[in-house]
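Here the structure comes first, spelled out in structure tokens, and everything after it is commentary.
Only one protein chain is missing; all other protein chains are in place.
Chains: A and B, in written order; residue numbering restarts at 1 for each.
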Amino acid sequence: MSSMTFDDLKQIMTTAVGEGEAEELVEGRLTVAFTEIGYDSLAVLEIASQIQRQYGLKIPDEAIEEMDSPQAVLDYVNARLAVA
Amino acid sequence: MTASVITGVGVVAPNGPDRESWWQATLDGKSGLDTISRFDASRYPTRVAGEVTGFDPAEHASARLISETDAMTQYAFAAADEALADASLDTDAFADLDLAVITANSSGGVEFGQRELQKLYSEGPQAVGAYMSIAWFYAATTGQLSIRHGMRGPCGVLCSEQAGGLDVLAQARRVLARGTRVVLSGGTDASLSPYGLVCQLSNGRLSERHRPDRAFVPFDREASGYVPGEGGAILVVESLDQARARSAPQVYALIAGYAATFDPRPGSGRPPGLRRAIELALADAGLRPADVDVVLADGHGVPELDRQEAEAINTVFGPGSVPVSVPKTMTGRLYAGGAPLDVAAAVLALRDQIIPPAVNTAADPAHRLDVVTDRPRRAALRTALVLARGYGGFNAAVVLRSA
Partner (left out) sequence: MTGRAVITGIGVVAPGPTGREPFWEMIVEGRTATRGITLFDPSPFRSRIGAECDFDPEREGLSYQEIRRTDRAGQFALVAAREALADSGFEPDDRNAHRIGVSIGNGVGNAISMEQEYRTVSDNGRQWLVDPSYMKPHLYSYVMSSSLAKEVAWAVCAEGPATVVSSGCCAGIDAVGYAVDLIREGSADVMVAGATDAPIYPITVSCFDTLRASSTSNDDPEHACRPFDRRRNGLVLGEGSAVFVIEELEHARRRGARVYCEVAGYAARANGYHMTGLRPDGREMGEAITAALDEARINPEEIDYCNAHGSGTRQNDRHETAAYKRSLGEHAYRIPVSSIKSMVGHSLGSIGSIEIAASALAIDRGTVPPTANYEERDPECDLDYVPRTAREAELDVVLSVGSGFGGFQSAVVLTSPRRIG
């Protein structure tokens, strides 16, 4: 996989938290903080671990701290995949 | 010290996914034992189990909670909701520190754990999910129930294999005596993943009969081991005074007596501790053996263990002088969920004045027990004794008495 799309992320977020739990992810609201759309720190860590698993990445702690919104996740993952 | 009483019962069992459907099935002698369907068990010597069927976790918990929990905890979500509704208990009417959760556990969330172990060894450490840390451990159910219902008092978790499900009722009684007002207690278990089953096979006590109606026949001459099951019961425990003051819909029973003992270590030459647990529990309740109207036996299904239990019962009560019920013949042994489910059966027996039967078993006359078999028996019931033994030597007994 060379890049992560909106749909890829949406799929991962749904697996991490389940259907219908948090606010549904829409493309126009990607920059809204995870905490505001119903994802707590543990859910974000679960999302990170699913990404590590699916994309074979190792995400360092500093990057996790920066991943405060879905857009931040997409940006980080795609930047890493581009150099990989 | 005011008496502790059970005012709410919630059940998830192999022969019924909720309290009343399980109880009706139990009275009807309808077994939940069947060939394992969750995975292909054909390579295992044990193929019969008591699986919970007709249970949809999504009806009981949010998608988030389902993704971060093992089935053992999902059963507890359902049973706790049912128990609280049964007790008509509005948790918001209490200070959160006055409410507590004390559950028994046995093997943790083995299915969740097996999945994560598989990820670890087939894909590497970075594949292990964040929820592993909170899903599989023994304290997961108490922690989740405490959060879900805002119960912030003295919570706890006890593990004494099957006996732990009675130990937690005693602990509930202790914390109530010190001022906690409501305790959610009992336990639920779900040990039926392939690795979970193999772990259980290793104790050498599982039945290897493949016919669901012949696999688990405690006290029968053909007893050949037990069948594992899943599910359990969650109970609402509070003081009698409070239950009356808030006009609780029902007071099922007083937790009148309890005791726990441990068997002497091998080679001591002394007898097992079950008889002493019964005697101490009766003494704790201030009752005599003749006051006991029904015994819910541990009913292990292993010939020597059946013999030991019959001997303990007969020594205390006299041969054949008290009816013995083994409803777990319809569910298998549920480990941490088993004794709470027997307590549920005991209190509903007191409510309905009827003794649920053991099925598929014909008690060996050599045991000299009056085992209620096949059909329920009407009887005037005021006091029930529930027995539980845990692998390794744990014994516990609880005396339940109509208020």
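Everything that follows uses one rule, which is that a residue touches a chain if its C-beta (ideal position, glycine included) is under 8 Å from a C-beta of that chain, and two chains touch if they have at least 3 such contacts.
Note that the coordinates shown come from a computational prediction; the quantities given were computed from them, not determined experimentally.
Trainee: Considering all chains of the complex, which shown ones does the missing chain contact?
Mentor: In the entire complex, chains touched by the missing one are A, B.
Trainee: For the chain not shown, which residue from B:L97, B:A362 or B:A403 touches it across the whole complex?
Mentor: Reading the full complex, the residue touching the unseen chain is B:L97.
Trainee: Can you say which of B:T7, B:T26, B:S62 or B:S107 touches the chain missing from this structure?
Mentor: B:S107
Trainee: May I ask which residue of B:V12, B:A25, B:A140 or B:I234 touches the chain that does not appear here?
Mentor: Considering the complete complex, B:A140 is the one touching the chain left out.
Trainee: Which residue among B:R19, B:H60 or B:R276 touches the omitted chain?
Mentor: Of the listed residues, the one touching the omitted chain is B:R276.
Trainee: For subunit B, which residues touch the unseen chain?
Mentor: 39-40, 43-45, 68, 96-97, 100-101, 105-108, 110, 113-114, 116-122, 124-126, 128-130, 132-134, 137-140, 142-144, 146-147, 149-161, 164, 167, 171, 174, 177, 191, 194-196, 198-204, 259-266, 268, 270, 273, 276, 390-394
Trainee: By the contact criterion defined above, which parts of subunit A meet the unshown chain? Give residue numbers in ascending order.
Mentor: Residues in contact with the chain left out: 40-42, 45, 48-49, 58, 61, 64.
We take it that only the chains that are shown with their structure count from here on.
Trainee: Between subunit A and subunit B, what distance separates the C-alpha centroids? Give it in angstrom.
Mentor: 41
Trainee: Which part of subunit A faces subunit B closely enough to touch in the complex?
Mentor: Residues 15-22, 42-43, 45-46, 48-50, 52-53, 57-58.
Trainee: Using the touch definition from the top, list the residues of subunit B that touch subunit A in their complex.
Mentor: 62-64, 66-68, 119, 123, 126-131, 134
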